[in-house]
Structures are given as structure tokens and as C-alpha cells.
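For this view, one protein chain was removed and the others were kept in their places.
For clarity, chains are labelled A and B in written order, and residue numbers in each chain start from 1.
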Amino acid sequence: MTPLGVVRLVARKEVRDALRSRWFQLYAAGFAILALALSRLSLGEATGGGLAGFGRTAASLVNLVLLTVPLMGLTLGAGSLAGERERGTLATLLAQPVTRTEVLVGKYLGLGLALGAALAAGFGLAAVFIALGGGGAAAGAYGLLLGLALLLALAMLALGLVISAAARRTTAATGAALFTWLGLVFLGDLGLMGTALTMRLPVATLLLLAVLNPIEAYRIAAIQAITGSVDVLGPAGAYAARTLGDALMPALAGMLVLWTVVPLSVALLIFNRRSIV
Amino acid sequence: MIRVEGLSVRLGQAQVVDGLDFAVSAGESLALWGQNGAGKTTVIRALLGLVPFSGQVVLAGHQMPGEGRAARAHVGYVPQQLAYYEDMSALGLLRYLAALRAAPHGEPQALLAQVGLADHSAKAVGALSGGMKQRLALAAALLGDPPILLLDEPTASLDAGARSELTALIAGLRAAGKTLLVTTHRLAEVSALADRVLVMEGGRVRASCGAQELEAVLGLPARLHLRASGDMNQAVALLRAEGFTAQVNGRGLQVEAVPGRRAAPVVLLLAAGFAVDDIQIEEGP
Partner (left out) sequence: MSGPVRRRPTLGRCLVVLTAVAAAIGLPPARAGAAARVLEVGPDSAYAGLAAALAASRDGDRILVHGGTHPGPVVVEHAVSMIGEDWPVIDGGGKGTVVNFKKAGGRLEGFVIRNSGNLLEKEDAGIAAEGQVTLVGNRLEDVLLGIDLQTAPESVVERNTVVGRDLDMARRGDAMRLWESHRSVVRGNRVRRGRDLVIWYSQNVTVEDNVVEDGRYGLHFMYASGSQVQGNYLRRNMVAAYAMYSRDLVYRGNLLQGSYGSSGYGLALKDSDQITVEGNVIAGNRVGIYLDNSPAEEGAVNVIADNVVAYNDIGAAFMPAVKHNRLGGNSFVDNFQQVALVTSGTFSGNDWTPEGRGNHWSNYVGYDADGDGVGDLPHVERGLFASMLETTPELRLFALSPAQDAMDLAARAFPVFQPPPTLSDAAPQVLPAPSPLNLPTPARGSLVALAAALLLGAGLVARWGLGLGDDGGRQQVAAPILPRGGAA
């Protein structure tokens, strides 16, 4: 079987396993329900056609993505290799004529595909609701929002796979994933806020430090996608718009891609070297 | 088919395999025999590239671990602890593995039939009994018709009936010309499974011999406790005359048994007209 064939097959297996796993079902259903509820809520406040809520629905969706997608990506990624190693099936798989790189890439793509399908379903249902509720949304911006969420999911999956490749046990991997999630979603920002308050960081430094966090890069890109500008982000947003201009979106997307490529390489490095049992 | 030189495996602080050399030629069956912890399973895992090792391993002409992908295409593996995707159906699992091994389409069903699982093909792997699982594992290892089979304790955790079924299957494989490397800790199975045996202890080879000679080579002491009727002193004299170490023990006899010839004292006594009512074997020094 060709390397690509193996990747495809392992990916397919991973999609199957994800779709059949309780955790994934819980995540996917939770995401869809929350997305629906948020679009419903935003539309409920709508005051007149034409304005009805894309901006706000989209903002709610961004908030939802910020919280849930990193959680999903990190924990699914972290559980992937560690779980199979613990059950022993990883050895069975690697005893076949496949390379570890093929297996890891296949698992990564499969999980990405499954997560992407969950996001697409959530976004799709929310879009149906928005349209039925009389809300308007530029399909382009909405699609861009989903695309960015997918990039974030892929970055978080890659990071989860690093944890999974390095961890000894599933419980340790899950714990590390949760801690990483907490750090990226809350602690990093809070720390940066505190630093900005006490040290009066220059706006450029603040912006740079913030977007090093992939979740921040996603948030800023998403705001650009919804509102067409980063005005809402105040001086730092204005600085970003002025210095980067139209390159802002590619730069932020590039940051997310970087957060995908680097962790994935690290995961490969670890996975290729260590013992499977 | 299999060539191993200076194979060493460290897992953490422990030197699990220490400078192992052996070779298995095509069509030959080699058993690795030893107590649990002797390093047999680790050897198999190293051969598959599952654990990092130093030394030379060549499988079907492919150097491990660099050419692992090509090498593993020639190797079927039955792990000691069967770990398959339990939520797949037996057939589904075989189909998945068959695709990975680029095995001919239809082979999974044919193999299921051959290991006697045709009626259970739709059953989830997790719902199969231990013996069925073991047969399924054998079928999985045979996907793509690999010339080399690595069987790690294939009969462990099976009851006597299932064990003999599986032993028969493996005997068939030997007859079909497969190259086998089998680990076991059951002395009695060695001769049924292998032509040759390596005795492993603490990660090293303690002895190497033909499968039939193992008990003799090991020289394992054992005592027979016989309950017979007749003049026990006469029986002792008869046995001693034939070279056995024997003595009267209460109402019965105690005879030091010779590995490979345990039944001989009994045959001798029966031929001399003694009635042997019961026999008990006590192994160990």
C-alpha cells in the first residue's frame, strides 16, 4: 500500500473512531446545540430586518469557538496516540507494513476531518437558523469564520498530538491537555493583561505577545472577518491595521498554520523515537 | 529469513535484551522459551520495530528498523495480549488490516472461514471468546500471506481444548512452509511448535538446541510419586538395577525421573507385574 494510501486509511479509521467515541459525540452535539442557542438568542434581540444579528451571532460563535475548539482539539489530540498505546492497539497497527509518520499524519488528518465535520455541522445548523430567523450574513465572511475555526482546530490538534506522543498514560495526556487549554485560553491573556497594566507595554509589544498565542491570533482574525476591521480592539487593533493593512489576515492565518506545522513536526519527532509499549 | 546479531534493548533503566544472536532460516520454526520476564516478548517487539534497539535485525532481507515498512510486509504478528479494535466486527477488522497490508480482496472472508470464524464474522471483536480471538489474531497475521510469522505466546490464556486447536493450526502453518518465531513458557508446547529452541533467561540465550532435546538439555529434576501394589523393596531393587534413583516412601515409591524418559519407570514396573495405581509428578529440585 502506498504511503498516501496508508494515510488515507488511517485517517478514515480515525474519523470512524472519533464519530463513535462518546467524547466526540458529546463535543459535537454540545457545539451544535450551543451554536444554535447562540444564534437563536442573538436573533431574539434583533430589532428589524437588515440588521438582525450576523455581527452578534458571529461574535457569539467566535466566543464559542474560542472556548470549545481548543478544548476539543487538545483533548482529542492528546487522547489519540496515548489511548491506543494504552489499549495496545497502537502496537498492532505499527506491526503492519506502515511507518509511524504515516500513522501520525493519518491520525492527525482523520481527527482534523472529524473535528472539521463537527464544526461544519454546528456552523451549518446555526446558518440555517440565522437564515430562517431573518438574519443576514455574508456567506463569505461566515465561511471565512469557519475556515479560521478549522485552522485553530488543526493547530490545537497538533499541539494535542505532541502531548499524546510524549505522555506515558492517557490520564496524564488528558491532564496536560486541559492545563494547556487553561493556559492558552485564560492564563496567557490574563497574564498579558496584568503585564500591560503594570508595565505599560508598548502597543506593538502587546500585540506581538498576544498573537503568539494561537487562540489570540484566531480571535483577532475572526474579528477582522466579521467586522471587516479590527477597530473594536482599540489602539492595538489600530496599530495592527496600520502596520499590516491587508496583510493582517494572512499574517494571523500564517500564525495558526505555524502553530500547526511546528507542533506536528515535534510530535513526529517524538513519536518516531519512542517505544510503543 | 530472520537474522539477529547483537540485539540489545534497554527499556528505561533495565537491560531487557542483552546481546542476542540467532537466525531462523526459511521454513524453520524457532521457539524462544523462558520464564516470564526473560525478554522473549521484547525480542519480538524489537524485531517489529516497536521498541528501539541496538544491533542488527534483518527480516526477509530488509534491515530493521530503517526498512521497517518493507520488512513488516513480510511478517505476520500475533501479539501476546491481543489488542484489536474491539468495536469493529471480526470481518471489518480483518478488512481494515487487509487494506493496510494490501492483501487481496476477499482474503479476510476466506481466512475467517479457515480459522473457523465464518459464523462469527459480523460479531464485534470484543464479544468473541478468548479462543476465537486467538484464532482471529492468527487470521489477521496471515493477511497478505507473509512468509514470516511472529507468534508471541499464541496459546497463553487458552483452555486445553482451544490450545490444541490452535496448536493444530500452527502445525499446519509449519507444514505450509512458513518461517516461525514462537515464544512460549510452556515446556510441553515447544516440541509441538518448533524445530529448534532458544532458552532465554535475563535477556540472554542460555542454551540452544533442538526442540526434542530441550528437556534433556535443561536436565530439569522431577520426582515421580508412585502408588503401586506388591513388594516395594523389590520394586526399588528393580528400578535401581535399571539405573533409576528410587526409594520407598511410605506406602509408595519415589523415583528421580529422567527428562524425556518420565514414563520409563512405570513401564518397567508394569512389565515386572507390579500394579501401578496412581502417579504424581513433582517438578523442581
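Going forward, contacts are C-beta pairs under 8 Å (C-beta built on N, C-alpha and C of every residue); 3 or more make two chains touch, one makes a residue touch a chain.
What you are looking at is a predicted structure, and each value in this text was computed from that prediction instead of being measured.
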*Which is it among A:Leu212, A:Ala238 or A:Ala253 that touches the chain not included here?*
A:Ala238
_Among B:Gly6, B:Gly106 or B:Gly230, which one touches the chain that has been omitted from the display?_
B:Gly106
*Given the contact definition stated above, which residue among A:Ala37, A:Leu201, A:Leu244 or A:Val277 touches the chain not shown here?*
A:Leu201
*For chain A, which residues lie in contact with the unshown chain of the complex?*
12-16, 18-20, 42, 45-53, 55-56, 59, 62-63, 66-67, 110, 113-114, 116-118, 120-121, 123-125, 127-128, 130-131, 134-140, 142-143, 146, 185-186, 188-190, 192-193, 196-197, 200-201, 203, 206-207, 210, 216, 219, 223, 227-229, 231-238
*Contacts of chain B with the missing chain: which residues?*
88-89, 91-93, 95-96, 104-107, 109-111, 114-116, 135, 142, 145, 165-166, 168-169, 171-173, 175-176
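Quick note on the criterion: only the chains that are shown with their structure count from here on.
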*asked:* Using Cα averages as centroids, what's the distance between chain A and chain B in whole Å?
replied: 49
*Can you list the chain A residues touching chain B in their complex?*
1, 5-6, 9, 13, 17, 20, 87-89, 91-99, 273-277
*Residues of chain B touching chain A in their complex?*
11, 45, 48-52, 68-73, 75, 77, 79, 81, 83-85, 87, 96-97, 99-102
